[in-house]
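Take a look at this one; I'll ask things after.
A single protein chain has been removed from this complex, and every other one stays in its place.
What follows is chain A.
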Amino acid sequence: MTATTLTPTERPASSAAAQRRPTHSAIPTGRLLKVELRKMFNTRSGMWLMCSIGILAILATAAVLVFAPEADLTYDNFGAAVGMPMVIILPIIAALSVTSEWSQRSGLTTFTLVPHRGRVITAKLVVAIAVGVAAMVVALAVGALGNLLGAAIAGIDPVWDLAFGQALTITLATVLNMLIGFMLGVLIRNSPGAMVAYFVYNFALAPLAMLLASSQKWFRDLQPWVDFNFAQGALFEGGLTGTQWAQLGVTGLFWLAIPLAIGLLLVRRSEVK
């Protein structure tokens, strides 16, 4: 052993290398999920986005406690106050989880450690959905605490006005939002670009559509079938009719499913420079 490794020639050494080489098992999907979840929050931006959700949720709850009239101290309102910052910020985290591999070029390492992009991107997608669901559970739990606290301070009976079905549709809305962020991430693959697109998509298109609908009759009738934002609005009210589900499906197909499919195709080919 000593003799072979001391010899500076290649042949004996290579057989020694062959001996110490164990066979490795494939990387399990569970491990990829764990890694991608960690990567979502272990950057400076991830950490601050996470903190800002917490801070905003506390501020929003406090604002309801302080400013809302007694009649508005309801579970629905507390849940909304906590959920709002999550609905806005979590999709940014989902988008960044994809774009940073390109913009920060960390994909160079990620995609060599796991040379199957489809697996990595799928793991990111699953994690994004799971985070969306978990966030809603937290929002509803914190909202419940706020509701109890608010009722106790005001000296009234807590109002539980959020039906289980509505909680589910609100969770669905959150997940759809996560998917929007994710879709923009795979489609654009550039962090600043995806951020701008996200804000245009969510906060500029909606008022524009509203404006158009208020001035043009033909668009008012058409809006539920073409405006994804508008169709999602029904999810927050709960108790969707068949037509509303259909509208959600149609708008979702064009505004989310198709661009997501295109993005997933592009992301598998796009080179990390």
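To be clear about the criterion, a residue touches a chain if its C-beta (ideal position, glycine included) is under 8 Å from a C-beta of that chain, and two chains touch if they have at least 3 such contacts; residues count from 1.
One rule holds in what follows: contacts and distances are computed from a predicted model.
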Message = Missing chain, UniProt name, options "RNA polymerase sigma-70 factor (ECF subfamily)", "ABC transporter", "Beta-ketoacyl synthase, N-terminal domain" or "Aminotransferase": which is it?
response = "ABC transporter"
Task = Taking the full complex into account, find the residue in A:I58, A:I88 or A:V114 that is in contact with the omitted chain.
result = A:V114
Note = Checked against the full complex, the residue among A:S100, A:T169 or A:N202 that touches the missing chain is A:S100
Remark   = It is residues of chain A that touch the chain not shown, namely 5, 8-11, 13-18, 20-21, 23-27, 31-32, 34-35, 38-39, 42-46, 100, 104-109, 111-116, 271-272
